[in-house]
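Before anything else, here's the structure in question.
One protein chain omitted, others in place.
Our next item is chain A:
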């Protein structure tokens, strides 16, 4: 399952999403969700560091390119986002 988080890491949406993420799910952070790049200790990174993506266009819009680079996070562009939605049978958006 692909989880799309559009809210910041301290939001209810983010906390509730973390409870719902399961084995071989993926998370993509969009809109305010990209702020997680500022919090290396965010629960999401501990949970599934391998499968977390950020939407590159939003990372740039929010001015967080350096944070993403310094934490070696994976940003994908909109095509990458679409590819992710194709790889997962189900998608759920947390906003």
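We take it that a contact is a pair of C-beta atoms (placed from the backbone, for glycine too) under 8 Å apart; a residue touches a chain by one contact, two chains touch by 3 or more; residues count from 1.
Following the convention adopted for this analysis, contacts and distances are computed from a predicted model.
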item	value
Undisplayed chain, where the name is taken from the UniProt record, one of "tRNA 2-thiouridine synthesizing protein C", "Succinate dehydrogenase iron-sulfur subunit", "Sulfate ABC transporter permease subunit CysW" or "4'-phosphopantetheinyl transferase superfamily protein"	"tRNA 2-thiouridine synthesizing protein C"
Positions on chain A contacted by the hidden chain, ascending	1, 12-13, 16, 19-23, 25, 89-95
